[in-house]
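With one protein chain removed, the remaining protein chains of the complex are shown where they sit.
Naming follows writing order (A and B), and every chain is counted from residue 1.
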Amino acid sequence: MEKKKLTVSELKNIRQEFQEHLTVRAGVARARVIIHMGTCGIAAGAREILNAALKALEESQSKDVIVTTSSCAGLCSSEPMATVEIQHEPPVKYINLTEEKIRKIFKEHVLGGKIVKEYALATGSETTA
Amino acid sequence: MQIDKAKINEIILKHGKNKEDVIAMLLDYQSKFRYIPRDVIYTISKEVGVPVVKLLGVATFYRGFSLIPVGKCPISVCMGTACYVLGAPRLLEAFSRELNIDPGKTTKDGNFSLHTINCPGCCGLAPVITVGDEVIGKVTLAKVPRLIEKYHKLIEKGEWKKEE
Partner (left out) sequence: MAYRANVLICGGTGCVSGGSFAVKKALETEIEKRGLKNEIMVIATGCQGFCGEGPIVIVQPDGVLYCKVNVNDVPQLVEEHLLKGRPYKKKLYTSPVEKAPIPALKEIPFFAKQRLVVLRNRGLIDPEKIEDYIAVDGFAALAKCLTEMTPESIINEIKKSGLRGRGGGGFPTGIKWESCRKAAIHRNVEPVVICNADEGDPGAFMDRSTIECDPCAIIEGMTIGARAIGAKQGFVYIRQEYPLARERLAKALEQARSYGLLGDNILGTDFSFDIKIVQGAGAFVCGESTALMASLEGKVGEPRAKYIHTVEYGYENRPSCLNNVETWANVPPIILRGAEWFTSMGTGDVSENPWGGSKGTKVFSLAGNVNNTGLIEVPMGITLREIIFDIGGGIAKGKKFKAVQTGGPSGGFLPESCIDLPVDFDSLLEAGTMMGSGGMVVADEDTCMVDSAKFFVSFLMEESCGKCTPCREGLRSMYNILDAITKGKGKEEDIETLQEIGEVMMDCCLCALGSSAPNPVISTIRYFKDEYLEHIRNKKCPGKVCKAMIIYKINSELCNGCHACTKVCPSDAIIGKQKELHRIDVQKCIKCGACIDVCPQEAIYKE
């Protein structure tokens, strides 16, 4: 698909427009579920986790939740991993997931707002320099 | 064995008969037909204008090419450092024993071939094997017979994806 060739000022507009998509904010989404899918994550079963999350999303019929993918989160020994971001709250990283676990996380944390302690590793983001 | 003339011509044209892209052409053919027959070398040589001896040099230099057919289900044991310290050599022996073939060889029924691979980069899950394009981590010796059985069944049922 051919898009408009950008100029420097148009690049800035796109930046502002899409910054909104990267944060959970009113009007865009209330919650974001990020499944970490690098080669190692996929080998550990991340694709099944993604499918289970998408299915849970479909069944819940929520309109304000985004299920998306991103890359490896670095901690390969605890793959598959996912991050759940709820509006106004720091993100929570979940580790060693199974399809059953992600279904429970979806129900209790994403829809119910309560962190599933036993599967969670930690809250917050990594330190960028 | 007859080669797929239409396919090789399609591949050659896709790369614009470009001399620099002979490696890419061979890779395309290899991934589709699991080996490079002699006639493919001749065809590429004629169409692209690279001497046969140079092409044979390329096809034998890179380990990504095989001049004999590999198994329908190629199993590769990672021999990267992380897998090595976590027991990859014993894993390779186990596969070799269970399949009754040496590494680099194909089973008589053409179903399996056994290879080593230099690290697909999943060291966090070591020891790792690859079956076709699939990467399988945390493989133990006890799992080896079960894995072979699983893929054997898939091939028998015709559900293995590499089956053309």
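Of note:
What we mean here is this: contacts are C-beta pairs under 8 Å (C-beta built on N, C-alpha and C of every residue); 3 or more make two chains touch, one makes a residue touch a chain.
Quick caveat, the model's predicted, so the values are computed rather than measured.
Screening B:19, B:32 or B:150 against the full complex identifies B:19 as the residue touching the chain left out. Of B:13, B:52 or B:141, it is B:141 that touches the chain left out of the display. In the full complex, chain A touches the omitted chain through residues 1-8, 11, 14-15, 17-19, 21-25, 34, 36, 38-40, 42, 68-78, 83, 85, 87-93, 113-115, 117, 120-129. Looking at chain B, the residues touching the absent chain are 18-24, 26-27, 50, 54, 57-58, 61-65, 78-87, 90, 93-94, 97-98, 117-124, 126, 133, 140-142.
Following the convention adopted for this analysis, only the chains that are shown with their structure count from here on.
Chain A and chain B, compared by their mean Cα positions, are separated by 35 Å. Residues of chain B that touch chain A in their complex: 120-125, 128, 134-137.
Chain A contributes residues 39-40, 42-44, 75-77, 79 to its touches with chain B in the complex.
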